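Note that this complex is displayed minus one protein chain, with the remaining chains in position.
When the chains are written out, they are named A, B, C, D and E in that same order, and each has its own residue count from 1.
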Amino acid sequence: MYMTRYEPANSFETPRFSGVRTFMRLPNVRDLKNSDAAIVGAPFDTGTTFRVGARFGPEGIRSVSHLLRPYNPSQDIAIFDHLSVIDYGDVPVVPGYVEGSYRRIAERLEPIHRAGVVPIVLGGDHSIALPELRAAAAVHGPLALVQFDAHPDTWDAYFGQKHTHGTPFRRAVEEGFLRPENSIQVGMRGSLFDSGDWNDSRELGFELISADEVRELGISETISRIHERIGDSKAYVSFDVEFVDPAFAPGTGTPEVGGLHKP
Amino acid sequence: MYMTRYEPANSFETPRFSGVRTFMRLPNVRDLKNSDAAIVGAPFDTGTTFRVGARFGPEGIRSVSHLLRPYNPSQDIAIFDHLSVIDYGDVPVVPGYVEGSYRRIAERLEPIHRAGVVPIVLGGDHSIALPELRAAAAVHGPLALVQFDAHPDTWDAYFGQKHTHGTPFRRAVEEGFLRPENSIQVGMRGSLFDSGDWNDSRELGFELISADEVRELGISETISRIHERIGDSKAYVSFDVEFVDPAFAPGTGTPEVGGLHKP
Amino acid sequence: MYMTRYEPANSFETPRFSGVRTFMRLPNVRDLKNSDAAIVGAPFDTGTTFRVGARFGPEGIRSVSHLLRPYNPSQDIAIFDHLSVIDYGDVPVVPGYVEGSYRRIAERLEPIHRAGVVPIVLGGDHSIALPELRAAAAVHGPLALVQFDAHPDTWDAYFGQKHTHGTPFRRAVEEGFLRPENSIQVGMRGSLFDSGDWNDSRELGFELISADEVRELGISETISRIHERIGDSKAYVSFDVEFVDPAFAPGTGTPEVGGLHKP
Amino acid sequence: MYMTRYEPANSFETPRFSGVRTFMRLPNVRDLKNSDAAIVGAPFDTGTTFRVGARFGPEGIRSVSHLLRPYNPSQDIAIFDHLSVIDYGDVPVVPGYVEGSYRRIAERLEPIHRAGVVPIVLGGDHSIALPELRAAAAVHGPLALVQFDAHPDTWDAYFGQKHTHGTPFRRAVEEGFLRPENSIQVGMRGSLFDSGDWNDSRELGFELISADEVRELGISETISRIHERIGDSKAYVSFDVEFVDPAFAPGTGTPEVGGLHKP
Amino acid sequence: MYMTRYEPANSFETPRFSGVRTFMRLPNVRDLKNSDAAIVGAPFDTGTTFRVGARFGPEGIRSVSHLLRPYNPSQDIAIFDHLSVIDYGDVPVVPGYVEGSYRRIAERLEPIHRAGVVPIVLGGDHSIALPELRAAAAVHGPLALVQFDAHPDTWDAYFGQKHTHGTPFRRAVEEGFLRPENSIQVGMRGSLFDSGDWNDSRELGFELISADEVRELGISETISRIHERIGDSKAYVSFDVEFVDPAFAPGTGTPEVGGLHKP
Partner (left out) sequence: MYMTRYEPANSFETPRFSGVRTFMRLPNVRDLKNSDAAIVGAPFDTGTTFRVGARFGPEGIRSVSHLLRPYNPSQDIAIFDHLSVIDYGDVPVVPGYVEGSYRRIAERLEPIHRAGVVPIVLGGDHSIALPELRAAAAVHGPLALVQFDAHPDTWDAYFGQKHTHGTPFRRAVEEGFLRPENSIQVGMRGSLFDSGDWNDSRELGFELISADEVRELGISETISRIHERIGDSKAYVSFDVEFVDPAFAPGTGTPEVGGLHKP
């Protein structure tokens, strides 16, 4: 089917610490015709309200991804036997400028969707979810949201500004990119500015499962709840590193104790 | 009731990384008349027998506390709707001198108790518990101890010295500041110098629950045991960061594996 | 003259590691009537094009400033015998938004100038120089610039944007805040995007001394050149930590080897 | 029985941060006649295929071991009431040379076994297991393997080389040092190069328990399975720090998420 | 002349923190026909006798090289107006195996020399100089050595081994790759194992200039001495990061105080 099948370099022939750092040692090309999925970096952190630095996130993820091996024994799957994947490089964001960066991110991602390729975006702060959804919805229509996170990121504004890492999913609902009735936010926890914070999210139409509820439900039941919620919709999955406890992922910008991890 | 109600700065108006670092962005004042509780730093680490540096503890806690938001969703409480709280600053300890520092700590805390305000002391090493109790007992009489920790800190002496971070609670019993029959130590674990170490604590009259027992009992049952033990006594609560596993709180001076954390 | 003279806490009475961290242990008040100078934090780094984090600059400077003592033996001056100085706190910037932050910075600083008090601003990235100059020029008219830095920061735009940490001094000339004929940039060095980069600065009317020229001239002669250039103008002094070699100030966002330091 | 009983320095007389760093503050002697066990460092990391640095492992372990106290309350045992233990120093390995280092390691350990003393070897990367087993089997014959690890380390070769930290246990079977039918590998997890990776280990005759299986079985049942497997054989126990989750032991060379820890 | 001219990405269009990390943001291709120079990584540190980790050197250099701009104002040269340069990727070394790695390094570099392209190799420890010279001499014949370093690296053996980071230049003389009478070692300093260490280097025929002599001669005179020594020979230039003082380049494996830097 493909002219070329893209897969990681063979780590029995060349050491994993060698080579220009691409995601999982995949080829750094832009050949959408021969790809099923494309890794795209969005090194943007202007939306961050506390610790910055996520603009170096794509570099960091690519560096440590050299340790990933292609076969997953828990799920018994060798992903690259089934899919051709490329490292598409980074979106040329505009540091310090939210609107211009949003435009560039959406413009870079839309053709990938149109080519029938799934973009896997490496952030960057969570504000990039809005242009990601803009590009996805332009091709696929409104999507179900599956968000693994500590915070719902559905505030209306921060310091009077509508676009920060705390607001993308409210904006996405307002702009019609999401199907709230099929959307779910998992892992919510931590102190809040107000008792209304989580209700706001529910009023937008989202289902919300707290970290404590995940502990009670267990992993399998949580996954069932997610599947049920999505139904037949196409889904956009967003994983915020805050979902994991900061002892396991200390690099996050707004660390929140009590996160999830394998006991 | 209050002339002024003290509460944290509004983080939707000014970023949490801005401003002189006080605890939770509270006002740095000494107005006991209008306060329910007062944060007090005790930057003292001369009592430490291994890694030092806890004298920078109050600075570190104040810095990271800027991430705390005022509403707790697990307990459904917005604490500053009920209480007025201030950052009272630090006790002027004497680094390198235990006795002089004890005197200064007790002298600074006693008027706070007399004003009916609850001091919340940021340490500092655990040796400061003794002057804290001296000030509290002078006003309230002997107290129940609720101690979350890895070690009982009830040794008699270290290198022939009666005052170190390993001895304050034995001293407090000897000086009559505690009601051992209402006191409890929770989270005990780790290698010991001698099999008698924990028995010593029991012989002083304390109840002692090990970290492994907490795991077996569960959180709710452990809390019941604590309430039962305290009864109607006024209580002094002491939380040593060692209670938590060092993967979650690596800055502790005598790290002890196997500590408690949210699974 | 003053009702109150503000000076640092006495470090022979209370240890320098104690107390809420203000600059040099000065009082954190806003009493402009009794002050000659006011320390003001501008925790803003949205203008940064490489490593971010300068929003934590004011916190870091305040923390380490506790080691400064009030008497300078090289210049034989005890500054607080002559001046009353306060820590005025931080400007409430808007992270992620350049224009709004510029407005807030200028609005906060202008009244300080009007009160005849000298603001000493702790950054923050160098983009904050523009609103600083806006406030100063509104009160004092166009000023001489004395800039210690590695880069002239006089580019026209970055990624099509007029406001970044690489452009403030061109903007300041365009907006009439500076007297180029009395302005001087000292310490220039490092690789450039183009051979024209330094000429652009000279075409704006600035004098420019490279780091290598400072080494040849020596400190005294360099200072004479600066005094000569300023003449009788009021001056705005800007010190970018990049001026110093990154071995001595590693926290800078765009490290440039070959910086100045005491041999 | 002993002329001298070797035990740690008394930490109530001299602080634990004092003295030349030996393991647990034991004497640094080579008196095998009066010892039951001997700590031996093997500072070798030439077998490592990703992050290096384990050559500083013995130094690091000795440094932090000064915090260990001699009595274990969970098992109610004061080990030095029963055993005399020494710090025998390090094997003089040859950095950069696998074969020569293997020879030196085996030659240093064999006389310890012959003296009836148990060597406890501090690595070093896992490739040292092969010469450890060579020395042990020369004295005791083939042994049962009890390996706590994330990876089976039974690959055939890496980059065409037979000796790396990924191959020692296959080599040990081939050379007749192990009794596969009594051997067990516990804690296996993480992505693999191939679905056959774990089967290879089983085909060598080892039993293999994954980290997820340990979670299901629980600690007691896992220990029973290990005892059952060993039977009456003499056993060689190998503990790779990767067994523990990298949040708890971040210094490992090939971190693998999902490791075991006390919940 | 070229079909394609290779140069860095334009940092006024895309931020320097974006994109897969290649050296100076150059294209990661292997098109020798259209190149004047090729960056080649040699991530090898098995030759190291103290601190390891130089296998991550090429990754680290590429990451920080994103800060380099194309115009050098001290020398008034815009290098990419004159040369086409590519990032050729890394040599597939064999970690833990010196001989095999030497072979792979030489085999990868020789065709680059044959194509008339200059390889610029990013190490890796200094043992890689031997295969670099092997490849260069095979095409160009014996070369002059210009070595900036703290140590001559001309020992005969270490732990009985002929190939370590302390021996490559003696081996290179023995194998006929160098012209000692045109070779020079600059920056020598630090404690030695023996008074003969530097004499050995002189007996091989090298000229040797200590760091203290460089300070006395000054930069210009030192450069004249180097040019005089080389004469008309083709030269191999080797820059060991130890040349620089460890305060300015702390990542080196065997730090040596008193190194050179810009005063």
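Please note the rule applied: a contact is a pair of C-beta atoms (placed from the backbone, for glycine too) under 8 Å apart; a residue touches a chain by one contact, two chains touch by 3 or more.
All values reported here derive from a predicted model rather than from experimental measurement.
Considering the whole complex, the hidden chain is in touch with B, C, D, E.
Here one chain is not drawn; of E:11, E:49 or E:101, the residue touching it is E:49. Listed residues D:36, D:87, D:110 or D:242: the one in touch with the omitted chain is D:87. Looking at chain B, the residues touching the absent chain are 45-49, 51-53, 55-56, 94-98, 100, 159-161, 163-164. Mapped onto chain D, the footprint of the missing chain covers residues 13-15, 17-22, 28, 41, 43, 55-56, 58-59, 62-63, 87, 89-95.
Listed for chain E, the residues touching the missing chain in the whole complex are 49-51, 157-159, 188-195, 197-198, 210, 212, 215, 245, 247, 254-255, 257-258, 263.
By our rule, only the chains that are shown with their structure count from here on.
Touching chain D and chain E together: A. Across the assembly, the mean Cα position most removed from that of chain D is the one of C. Interface comparison, C-E versus A-E: the higher number of contacting C-beta pairs is recorded for A-E.
Centres computed as Cα averages put chain B at a distance of 41 Å from chain C. One inter-chain figure worth recording: chain C and chain D are separated by 56 Å, centre to centre, where each centre is the mean of the chain's CA atoms. Residue positions 13-15, 17, 49, 51, 55-56, 94-95, 159, 247, 263 of chain A each touch two or more of the other chains.
Annotation, chain-chain contacts: A-B, A-C, A-D, A-E, B-C, B-D, C-E, D-E (touch as defined at the top).
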